[in-house]
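Omission of a single protein chain aside, the complex is shown with its protein chains in their original locations.
Coming up: chain A.
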Amino acid sequence: MNATSAEQASAPVTEDALRSVLAGERPSRPGPVLTSLTFGWRALLKIKHVPEQLVDVTMFPIMFTLMFTYLFGGALAGSTQEYLQFLLPGILVQANVMITMNTGITLNTDIQKGVFDRFRSLPVWRPSPLVGALLGDLVRYSIGSAIVIMLGLVLGFRPEGGAVGVVLSVALLLVFSFCLSWLWTMLSLILRTPNSVAGVSMMVMFPLTFVSNIFVDPKTMPGWLQAVVEVNPITHLATVVRGLMHGSVPAGEIGWVLVSSVLLVAVFGPITMVLYRNKK
């Protein structure tokens, strides 16, 4: 019949090709590490295809470093050079912590678009799409850190702790950022739109980074505020990064940072997974 043959000509799918494709093998199921890394690879592919998304890890740290060094340097520390030695490790912390927000926004976008339905319907270790996304973000954090440090070096930042101190502090920063991201994954599963995730994240992020010792020495603050600054994990993180970069090893503070990292995952990880499992 005419209609049928015309239809077949327009159909891109030939029966033979379909038959061979449907006779595919059934490979054994991969483990959690491999599936997480595979999702990490997806995050890298997205960076490759949408490089604009790196704006937050490039422009943002540059802007902040320049702004704060030259706006406040003279007033706060007498000279911009001196302030830079104090500020740069702090800016590094702030830049990284700020960039973690993007995790939640990206995840929420994924959910809205429906591609997460596909991932959730796969027989893989359940947290692997999230862990993979966070692993991909580690690359973003590393890029952001490298940019801040290089800019700092150009502007006159001289870390007394040398390369080892810098690398160690960045490593610790990545650990903390990875753990903090679970807060954003949780939010992204609760809130409906990427915009609301961004809004709420900002609301958390601004006090978290500003009410700390990133920009100024807390000694100038009123007592009650000092108490808040003292319990803010960002304060401890900034102290550690500052210490390591300038050649001291604040062991107690490192302990603080590691404990708060573990706590962040221990609290927000399971909540995230419950929300993820029961996502509508």
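The definition used in the following text is that a residue touches a chain if its C-beta (ideal position, glycine included) is under 8 Å from a C-beta of that chain, and two chains touch if they have at least 3 such contacts; residues count from 1.
Basically, contacts and distances are computed from a predicted model.
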Candidate names "Oxidoreductase", "Ribonucleoside-diphosphate reductase", "ATP-binding cassette domain-containing protein" or "Predicted Zn-dependent peptidase"; UniProt protein name, chain not shown: "ATP-binding cassette domain-containing protein"
Chain A, residues in touch with the chain not shown (by the definition above): 7-8, 10-15, 17-30, 34-35, 38-39, 41-42, 45-46, 49-50, 113-115, 117-118, 120-124, 277-280
